[in-house]
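Of the protein chains in this complex, one is absent; all others appear in place.
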Amino acid sequence: MRKISMFVVLYVVWCLLVFPYDRTTGQWDTQSLLVGLVAALVVVVLFGNALPDRSCFLLAPRRWFWALVYIPFFAYYCLKANLEVAYLVLHPDMPIRPGIVKVRTSLRTRVAITALANSITLTPGTLTVDADEDGTLYVHWIDVKFAEDDEATREIVSRFEGHLRRIFE
Amino acid sequence: MKETSTIVKTISRCVVGFIFLYGLYIVCYGHLTPGGGFTGGVILASAFVLEMLAWGKEEALKSLPFRLAKPFDSAGALAFLVLGLLGLLLGGDFFVNVIQKAYPGKPFSLFNAGIIPLCNIAIAIKVCASLFLVILVLSVLRVAAGGGTEDDLTTQEEE
Amino acid sequence: MHYFLCLLLLMVGLFGALTQKNLIKIILSVAIIEHAVNTFLIMVGYRHDGTAPIVDRAQVAGSSFASGAVDPLPQAMVLTAIVISLGVLALMVAVAMRLYHTYGTYDITEIRKLRG
Partner (left out) sequence: MINLLTLVLIFMIIGAIISIWTTDLLSAIIAVGAVGFGSSVVFLLLRAPDVALAPVVVEVLMLVILIRATVGRDVHTIGSAREIFGLSVAAVLVLLLLAFAVHAIGGLPEFGEPVMARVADAPASYYLENGLSQTGSANIVTAVLLDFRGYDTLGEATVLFGAILGAMTLLRRKSRTDKPRQE
């Protein structure tokens, strides 16, 4: 099942790469489509075992819906953090307290933890330094508001966690 | 040695297949768009190298075992030579594009240009296998330099 | 002007290869020389406002394409040279690592002394 979904994704990417439709003549390039099948098959045979765990979430439309919802949600927090960091930078005193805090997440799968870590990194002001598989993240924070683990977790992690659980778990 | 973090591992798993597919695209379309056997071969090798750096030697060897990589290295070079000799036998000169002379394809289509795509594929196999081997061997010596002579490559080879 | 800058890059690499004592630094200098020579060769084939030597689907190959494209010959040679340089670099690094394995240093004056 995993391999089939991987095959479909790879084939779609191949079609986007070569674009096998000639607009002037209106013909489909069957040779490219054929070679694409072979190429996607080769990749699946070579790297089929190297898939992230539980990647069959690609087939559930509900998860796609939540992923679409996540985009504006994430953009909102990203914008907010941007303004905050801009305020910190433009402030004459530069009231920053940089430091690394340890936060915990209840997400379990690797993909979800990675998505969470990358969301934190993409948000200005916070940057994931390291992530363990048991859900411990080490986050560099430009302005440490809460040194305690639990409060920092609530501030940084919780806003993304719920959505990511709906998408990936 | 410290393990790479979960982020690197997961992202490399997601990306490595696409890198390999892009390399195949570069190889197959070398006669129509920029690219070709060398570039594509290096991209293919870099996919394996990424897997090796993120997941360790054992995982990469699962995808492309050492005793498979060595024959691939030789087979790529040999296939290229055979394609040249084909021209010598059928066309009279070394590297004559016999297939293009016999069956000229439609311009700008994929199955075209005779032996050129085949040569591209042969070179890509050769470059990919040999670069992967070099980096594998380099990393193995790094382990061996620390303590003792650890040589799982030779044991695997002699299996 | 551009030729001159290229030559300057070449000379920087040459100076490094002549004066450095560390094997890895010498390898890096050789790599710089390779980059300089590749860039110079591509420059020789450049044509003002030229097009890349790839026939577009829209235009038909002919004299108009031939008089407007840059020189494909140096490009093919440079493409060959780049891959060879990678192989040679691997060989150089292998020799250097073997020397380090034997003598425990990358310094060529030390190595010369140790050999006796």
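Order of writing sets the chain letters: A, B and C. Residues in each chain are counted from 1.
To be clear about the criterion, contacts are C-beta pairs under 8 Å (C-beta built on N, C-alpha and C of every residue); 3 or more make two chains touch, one makes a residue touch a chain.
Please read these numbers as outputs of a predicted model, since none were measured by experiment.
J.: Give me the visible chains that the unshown chain touches, in label order.
T.: Result: the unshown chain touches B, C.
J.: Provide the residue numbers of subunit C that touch the chain removed from this figure.
T.: The missing chain touches subunit C at positions 1-16, 18-22, 24-25, 27-29, 31-32, 35, 38-39, 42-48, 50-55, 57, 61-63, 65-66, 69-73, 75-80, 82-91, 93-98, 100, 105-107, 109.
J.: What subunit B residues would touch the chain not displayed?
T.: Its contact residues with the unshown chain are 26, 30-39, 42-43, 45-46, 49, 53, 73, 77, 80-81, 84, 94-95, 97, 100, 104-105, 107-108, 112-116, 119-120, 123, 126-127, 130-131, 133-135, 137-142, 144-146, 148-149, 151, 153-154.
The working rule: only the chains that are shown with their structure count from here on.
J.: So that we know how the chains sit together, what is the shape of their touch graph: line, ring, star, complete or other?
T.: line
J.: Where the CA atoms of subunit A average out and where those of subunit C average out, how many Å apart are those spots?
T.: Subunit A and subunit C have C-alpha centres separated by 38 Å.
J.: Name, in rising order, each residue of subunit B that touches subunit C in their complex.
T.: These residues of subunit B touch subunit C: 33-34, 36, 38-39, 42, 108, 127, 130-131, 134, 137-138, 141, 145.
J.: Mind listing the subunit A positions that touch subunit B in their complex?
T.: Listed in rising order, the residues are 6, 10, 13-14, 17-18, 29, 31-32, 35, 39-40, 42-44, 46-47, 49-52, 110-111, 113-114, 117-118, 128, 130-133.
J.: Enumerate the contact residues on subunit B facing subunit A in the complex.
T.: Answer in residue numbers: 5-7, 9-11, 13-14, 16-18, 20-22, 24-25, 28-29, 47, 51, 55, 59, 62-64, 109-111.
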